[in-house]
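Each chain you see keeps its place in the complex, though not every chain is here.
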Amino acid sequence: MHIAEGFLPLTHCVVWGLASAPFVVHGARSVITQAKENPESKLLLAAAGAFTFMMSAIKLPSVTGSSSHPTGTGAGAILFKPPVMAFMGTVVLVFQALLLAHGGLTTLGANVFSMAIAGPWAGYAVWVALRGARAPMEVSVFFAMATANLVTYVVTSLQLALAYPDPDLLGAFGKFATVFALTQVPLAIMEGIVGVLLFRFLAKV
Amino acid sequence: MAHLTALDDAAWQGPWRAVRVGEKVVLSVGLLVTALVSPPWPGCVLVAIACVALTCGPARIPPRTLAIAMAPALTFLVIGGVTVAVVLGGTPTPNAFFAWGPLWADPATVSKGVTAFSRGVSGTLSVMLLATTTPMVDLLTWLRSLGMPSPLVDIASLTYRLLFVLLSSALAIHAAQTARLGRISVATAASATGSLLIRSWAHAARLQAGLEGRGYTGDLPTLPRARSASPAFLATALAVVGAVWAANLAVILT
Amino acid sequence: MLTARDLVARFPGREPVLSGASITLPDGGRVALLGANGCGKTTLLRCLSGAHRPERGDIARDGVRLEHGRRGLREHRSAVQLVLQDAADQLFSADVTQDVSFGPMNLGLPVAEVRARVDDTLAMLGIEHLAERATHQLSYGEQKKVALAGAIAMAPSVLLLDEPTAGLDPEGVAEMTAILDRLHSDGTSLLVATHDVDWALAWADAAAIVVDGMVRQGPVAEMLDDQALLASARLTPPWTLRLAPRLGLRGRPRTLDEMAALIQARLTENRTTA
């Protein structure tokens, strides 16, 4: 779920941009270091980015009539670590904004924060915690991916509520969360299952 | 998945590809910022009109392409706009239009919803003006010339290139699954995702080998593209943005 | 019998690739589909398989028109299978057995039967040893066979193949030809797109040539001897049909053996008449 172009007031765009910037710059720095040390990493990162983008072309069973698709940031965080996802997620969001009119440029900061920072970090934290607790790989994957998806959606709802806090922040948050929950919650669960099957697939090959 | 390439196809073909990226960015971002700070009338409406007129007029983008591009954004904007306009909880104001249980709306909230919706539409149209006339490669080359570090531009360029390789794989996987009577399910999505991931790795490895054969040692320098400046384009861009501001001011002052 | 009548097909925003193409694949037929790169061969195959919905025109199997609804497509696909040129794009499961079993499972067959079908198909193609292998580790020729196995396991009555021999070495071509002959003798109708006119002449009964978005169809030797048609299709005749007229020989030799026999006959004839 990305916030469309023009939907956030200018001040919010700036604030979310500033909030995301350190993470993206940090991610970009580590990407540059990796690329210098190892020329192959450029191609691998590009493949990761293209793959994350293409996740939006994978069709899932329809939830609300229209077909939905996974966000893939949870898998990305597990496979490539959150800092890299902060940068690659930004690239993917720019591509989605310009190639698919999905998201936007002024809302980029907000969308990066929810999808490329909050989601991956939360998913990764769950992954590390569950693996640390010796949970089975499949359980860890399921919760990591579902969490990444859900946290993205919760943060987006919060961003919308902050922009349009009627009658108050909590009420607005509940409202936005409810409206988008219809599609997002089943999607998060499905993404968790896809993740489990995906890692099973990868374990085989 | 036709919409996946509709914008990109248009961007490569239109006559505005010959215009300098910086000039198109001035026009597009000028309109975008204008939309974001304007009231629905006249600012947002004028921005929207200007964008559609420019995109389908001089930039010669088929209206159908623009419509395909706008469809998903409009879905979000309609749902989002209505959600902003309708309040959940709190106490309905005396001049509320209706109050159904915890739901209500009054002129102030409806105005917020309409503003968010119209800024969304005109803002998206402003970005589409850039997106339908400028291929990603031109934007990335422009960013490189503005000082964006080369490794980052390289990675973004390679991502763009691999996107289309993977897109054709994704289409083929989908076709192969449906040909053998596969239905869209969590299982087919997972195996499609898995094979796509394997393919993206394999392709990256092959491209790496191909590039090494061409002398790749870490940098991907390519010929910078020279496009001549067009003062007329820039002047028109500023005039269009200026006209919207003038109309805004005129309405506010009266 | 699979027929297409007056198909018009295009990619969004482009000129039509097919503009009134008609083709007939008789039961048990072996038809070679020929034409230059980009002429629309693949699009025609995709239309016939139900993967691409033509803008206009009808596709019919045994006289029943294909409806592009869920049900119509399902029925069509259980009888008509398409094997793409790039096999790698067609394999989407982690291992070979899984991939080949995908279609039969979707047909709703009992597990035991699916297992039997997979085993039979792999055996028929001589690739039992690949059953447990990961799809992405297969060689090019192996991938081609596994992709074909995935289609054959559906037990289709019609098989559409896009360039099944492309990129294979002579031995690989011979193996693929033997597999096609086996399918033919089992009664499967085969429509094979190819660039190899020599192979088409030796193997097919009929040729369908795509020119300017339309299809011209007829007996293979006759079609491949039609200079004007081939020129407009940007094709070159097979070597046997180029050599024979150069030597003033009548007849349309389809293979090296037939060619040799024809020349031998002329040599003997010369000797006796002289």
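Each chain gets a letter, A, B and C, in the order it is written, and its residues are counted from 1.
Following the convention adopted for this analysis, contacts are C-beta pairs under 8 Å (C-beta built on N, C-alpha and C of every residue); 3 or more make two chains touch, one makes a residue touch a chain.
Note that the coordinates shown come from a computational prediction; the quantities given were computed from them, not determined experimentally.
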Assembly formula [one copy per chain kind displayed, counts for the whole file]: A x1, B x1, C x2
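Everything that follows uses one rule, which is that only the chains that are shown with their structure count from here on.
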Inter-centroid spacing, chain C versus chain B (mean Cα positions, whole Å): 42
CA centroid of chain A to CA centroid of chain B, Å: 18
Multi-chain contact residues (two or more partners), chain C: 94, 135-136
Chain A: positions in contact with at least two other chains: 201, 205
Residues of chain A that touch chain C when the two form their complex: 201, 204-205
Complex interface listing, chain B residues touching chain A: 1, 3-4, 7-8, 29, 32-33, 35-37, 69-70, 72-73, 76-77, 79-80, 83-84, 86-91, 109, 112, 116, 119-124, 126-128, 130-131, 136, 139, 149, 151-152, 154-163, 165-167, 170, 174, 184-187, 189-198, 200-201, 203-205, 207-208, 211, 216-218, 220
Chain A to chain B touching residues, read off their complex: 2-7, 9-10, 13, 28, 31-32, 35-36, 39-40, 42-51, 53-55, 57-62, 67, 70, 72, 87-88, 91-92, 95, 97-102, 104-106, 160, 164, 166-168, 171-172, 174-176, 178-179, 190, 193-194, 196-198, 200-202, 205
